[in-house]
Structure formats: C-alpha cells, structure tokens
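My structure is below; once you've seen it, I'll send some questions.
Here the complex is missing one protein chain, while the rest keep their positions.
Letters are used for the chains, namely A and B, taken in the order the chains are written, and counting of residues starts over at 1 for each.
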Amino acid sequence: MSAKKRRKAPTRGKAVERVTTGQIIIYAILTIGAVIMSLPIVYMISTAFKPATELLLYPPRFLVRMPTTKNFSDLALAMGSTDTPFIRYMFNSAFVSTVVVIGTIVISTLAAYPLAKHNFPGRNLIFQVIVSALMISSHVTMIPRYLVIRNTGWIDTYYALIIPALAGSYGLFLMKQFIEPIPNEMLESAKMDGASEWKIFTNIILPLVKPAWATLSIFTFISTWNDFFTPLIMTKSDAMKTLPLAMRTISDGLTIARMGAAAAGSFLTTIPVILVFIFFQRYVVETMTYSGMKG
Amino acid sequence: MVTVRLENIEKVFEQKAPSGEVSKVYALKNINLTIHDGETIAVVGPSGCGKSTLLRVIAGLERPTDGNVYFDDKVVNDVEPKDRGIGIVFQNYALYPHFKSKGNLSFFFKLRRVKEDVINERVRITAETLGVGFEELLNRKPGQLSGGQQQRVALGRCIIKEPTIFLLDEPLSNLDAKLRERTRIELKRLLRRFKVTTFYVTHDQVEAVTLGDRIAVMRSGQILQVDPYREIYKHPINMFVANFIGLPPMRFLDVELKGQKLVGNGFEVEISSDVVKAIGDESRKLAAGIRPEHVEIKTTPEPGFFEATVDVIEPLPNEGANYVYFSFAEKAESIAKTDLNWEGRVGDKIYVKLDPEKIYVFDKETEETIVAQDKIFSVVNA
Partner (left out) sequence: MASTSVTPNATPELQASQKKRSTWERILEYRWSYAFITPFMLIFTVFTVIPVLWAFFLSLTYYNMIQPPVWVGIENYSRLFMDDQLFYLAVKNTFYFSIVTGPLGYVLSLIIAWLINEVKYRKLYTLIYYIPSITSGVAMSVIWLYLYNGSKYGLLNYLLLEWGIIEEPVLWLKNVKTTLPAIMVTSIWMSMGTSFLVFIAALQGVPHELYEAALIDGATRWQEFWHITLPMIRPALLFGAVMTVVNSFQVFDITVTMAGFPSTLYCAHTIVGHLYDYAFLRFEMGYASAIAIVLFLVTFITSSVLRRLLSSRDEL
C-alpha cells in the first residue's frame, strides 16, 4: 500500500507527483466550494434572462429554460416614475469610474515621483500626513466633504463624484513603491545629459511604472464603480445616479414579478466589473508582492 | 549504520515546450550504486547532471519513476523521508527564519513532543561536537547570522537527530574560499568521527577528493564511474571523466595510429605492442591525453622530444609548481608541470616528450578510454 506523500504544489514548473488521497480531498473541497461561491452569480445571470412565466413558477426554478432579453428592455420601466433610461445610469458609472481611474493614475504617479526620489523641504512632513490619512476611514471625511461640495455648488454634478475620489492615498503608495527601486544613478546620469525633470519623468519613470498602472486601474475602477455611499450623498437627481444607487432604488419594495428586471440590473452592474478584472488580472498578483503588505 | 543501494533508478520529468509539445527529460537514468555502511561517496558532475536529484531520491523527496532504493536490503521507495533516518543539509541551508538557532536544531524533537531537558541535553552535545563558539549562535535567528554560521547551524540540525545517513547537497558552495577550506577540514573531522554513511554532492573536485572515500562522476543523469579518487585519476573510463577529474583539466590531442607510433600534429609517441593491439585498427579516430606530471620538458632539442611553443604559464605556489600550457602546433595543445624555478617564458621554444607509459588513448567517436596509463580497457576487434 503506498504511503501518503505530502508534496508542496510546485512553484517552479516541475512535474507534479502523483495524486494522493489528501490531494483528492482538497480538490473536492475546493471544487464544491467554488460551485457554492458561484451560485449567486449564476442565479443572477439565469434570473436576468428569465421570462415572466418562469419567474413566478412554483416550485421556483434555478436555471432558466427559455432565456429572453425582455428584462433588459423592461429595466427602464421598472424604475417606476422616472424618465431616466437605465442606460443613463450605466453611462454615469462608466464615465465616472473611467475618469477617476485616469485622474488617479495621473496625479498619483506625478506626486509619487518627487516623494520617492527627491528630497525637497517638507517632504517628510507631507509624507507623514499622507500616511496618517490612510488610517482615517472614509466616513469621517464624508460629512465635511459633503459640505465642501455643497459650498462649491457641485452637488449633483459629475465633479462631486469624481474630484473627491482622487484624494485617496492608496494609489500614491502603490506608485511610490514602484518608483523607489529605480536606480538613482539612472536619473542622475539623465540629469547630467541635461534632461529636465519633466523629460526624466516621461522618458524614464513612466515606462518603468506601467505594470503598476494595471493594478491601480483595476482596483480604482472596481471601488469607484461599486461605491454606494458617495453617490448616495452627492447626488440628488435621478439622472446623476450611478448603478449601485439605481439598484438600491430597485430593491425597495421589490416583488417577485419584477425580479427579472432587477436581476438584469444586477447583471449590468456586476458583469462589466468582472470582465474588466479578468482582463487585467494577470498583472494583479504580480504586483501584490510589490505593494507594501507589511500592514 | 546503513548500506544504501540504488538499483536501476530512473527519474523522468515531463516538460511542456511553449509549442505545447510534451517531452520526457531523464533526470536520472540507469543508476546503480551501492554506498557501503559508513562510507562517504562524493558525487561530482556538471550542473544539471542529476546529482541533486539523486540525493533527493535517496532522501525520499522525489520518487523514482523506476527502480528501487534499498536501505540495508529493505525497499524504501514508499517510506516517508521522516522515517528514513536521514540528516540533510541543503545548499542554501533552508533554516527556519522565524526560529532561533536553538529552535532550528530542536524542531525535530519539538514535533515529537520530546521533553525539554532531553532536548537541551541533545543541543548541548551537538554544540560541543560542532566546536568552539557554537553556543553563542543558539540564541540568534538565522537572519542575524553570517553565511558560515548559518552553515554550522544547518549542520547542527542535521546531526542532532543522530541520523544513519548524511545527505549533503553542496553544503560549502555558498561560502567564500577561505571559509570553505576551513569548513571542509572540519567536515572531514566530523565525518570521520561519526562514521555515518554519507552521500555528498559537490561540483568542487577538491572537496570531493578530501571528503569522499569514493567518487561518483555523473553526467546527464547517469553515473559514469565510481571509484576512489586515485583510481579515477589514473584510470578514467572515458574522455569526459578524464577531463573532469584532475586539475587542470586534461587537454586532448588528435592522433593516428601508424605502426608502433601515435602520430599527432607536430609530435609522436612510441607505444608498446599491447597498446597497438588494443587500438587495433589504424583507421580508428583517436585522441590522446596525458597528465601534466608525466610531460617532460627540455630547453634544447633531444631525440624523442618534439618542438613546442609556450602559450601560458600558470604559477601555483601552493602546489610548488608551474603549469606550462604549450602547443606543438595549431590545435595540438597540452599541459606540463614544472617546478617553480623553471625559467621559461611565454613564446619560448621548448622540447617536449610525452611519457609513453603514462599516455591515455581514447576512441574519439565513442569517447571511451582504450588505454589509461598502465591499464588496457579493451582489446578491440576491428
């Protein structure tokens, strides 16, 4: 009888040894777990395409038999009294998220460069302040931010959704972590060649930090897209709502009959994010090991 | 103490090429080896020859795809590493960074819930064995130790459990030259004291010679020759071994058999009729080699000596000798050994004789040895 051999799953591409009973149990647990984890999402997709007849079936059916896209076209009506087409919410979410991503990349990278590489007066102080800000949870700043926005008259505009979102330190840290290992000698020799700071930034720094942009983009995009609280307090009119907010409205007084349209809404709120993630995900785990996980 | 026997060991890995093709890589092929009780076998070979894989097979970290491993006539293929009674030192020590040195040594016992005072006693004995200054290392973590210190701790971890087999995977290769020498001597002392069956992997010949009772030369997953150093040095079984063992590496000269002579580019060697018979056919492609100490150099012409030019002179004060690299002609180079007083210079003309009783003759196509000094390997039918 063969003894149970425990083997570390290989990390460097060597051949895996034969499967043991231990391994089989692990695979079983993981696979069953994976199925359970996927159930709600599968359920969502299935329900989004269920015709009304299947929605009201008893016993309730999990998977759809005759998929239809009617729920999606019904979405606008499911919102009730408003004139806003669902597309508008999608546009808002997409627009805001994209602009925030671009904005974050730009200002974080710009700011990270001097913080990482220059020793200017006040650098340490500024850095300390930024670090401390990391520890403040977002709800502390929510109310004053609201007041600031109110004073500038930006309530219920895109500005309210975009500008404050750029004030986060996470992006700054990620970029700083990436810029730091760049050898100073590289920058010094460029200076001696007569390059200006801007040239150094665009020709040396930028090309080297691009991998970090992928990670930063994904996380910023996802957190902005899914953000519920900010649009909740910053918008008033229906036309400025983002998808999470719209979904909240749908969830109020939801009946089984309207589940199909609601699920279609969920579908449109979650699938884009999942797709973006899958597309960018290969960059993420690599960068995980770089960014400061020291807590 | 244990006799380890490897029988027909084979280890195959499957590799996927970028194109998607799966190919078989034989990390070990046809390995047959017996390590006698208490013996130290030093395994040498170029990178990738499989020596570390072989060590891992003996340890139980890899399972052979074919063949059997015997410890004292018992098949241990299915026995877990922890039950094989082995002590191991990895090339980069693999010390547990979060344990202090003492913790590293005693982990084995902690796992088996051995009592604290027994552990301490064992640690104390081991510290004594490892010599002066070891106690100070006990309370520090690996991160606070130098390379040499870490190596001692790794050694300590190996011997503290009183294993019946030592497996050492290039334990000295991460040390600087001076430290390596010192540690090598200490290691020899330890091995002699414990008389434990030892499998020692290295790429350094000097280590192999110092520490090994026998040396196994490996290449491409196979063991070419297993013998005491002197024997391998004198009677290598093929060109690879002849070149690998012995410093500086042996140079080969193309020669042909003509009558009773080996004729090369710019020189000749008169050989005995036994050798002629062993070679057999004059059409055979041959290579000749010789150890530097068997090359005679004169500065004036003499019969039997052939003209050559000095290429490089390598003085080695430790050995009290020079190695003189010379060439008879283009691509006919060899090496001679002289004492330090020798006055020749690069570019000088010298007159060289290769001792016919110490010459090596190889079949250039099969790379096998036909004649090695006084030993004739095979009599050939044409």
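Just so we're on the same page, contacts are C-beta pairs under 8 Å (C-beta built on N, C-alpha and C of every residue); 3 or more make two chains touch, one makes a residue touch a chain.
Keep in mind the model is a prediction, meaning the values are calculated, not measured.
Within the complete assembly, B:Leu111 is the residue of B:Ala17, B:Leu111 or B:Val132 that touches the hidden chain.
Listed residues A:Thr68, A:Thr84, A:Gln177 or A:Asn226: the one in touch with the omitted chain is A:Asn226. Which of B:Val2, B:Val44 or B:Ile86 touches the hidden chain is settled by the complete complex: it is B:Ile86. The missing chain, though absent from the display, is touched by one residue of A:Tyr43, A:Phe91 or A:Tyr158; that residue is A:Tyr43. Seen across the whole complex, the unshown chain contacts chain A at 6, 8-11, 16, 22-23, 26-27, 29-30, 33-34, 37-38, 40-41, 43-44, 47, 56, 58-60, 62, 106-108, 110-111, 113-115, 117-126, 129-130, 133, 135-148, 150, 163-164, 166-167, 169, 172, 184, 188, 196-198, 201, 222, 225-226, 228-229, 232-233, 243-245, 247-248, 250-252, 254, 256, 259, 262-263, 265-266, 269-270, 273-274, 277-278, 281, 284-285, 288-289, 293-295. Contacts to the hidden chain, counted on chain B, fall at residues 59, 61, 80-83, 86, 88, 90, 92, 94-100, 102-103, 106-108, 110-112, 157, 161.
Here, only the chains that are shown with their structure count from here on.
If you average the CA atoms of chain A and of chain B, the two centres end up 57 Å from each other.
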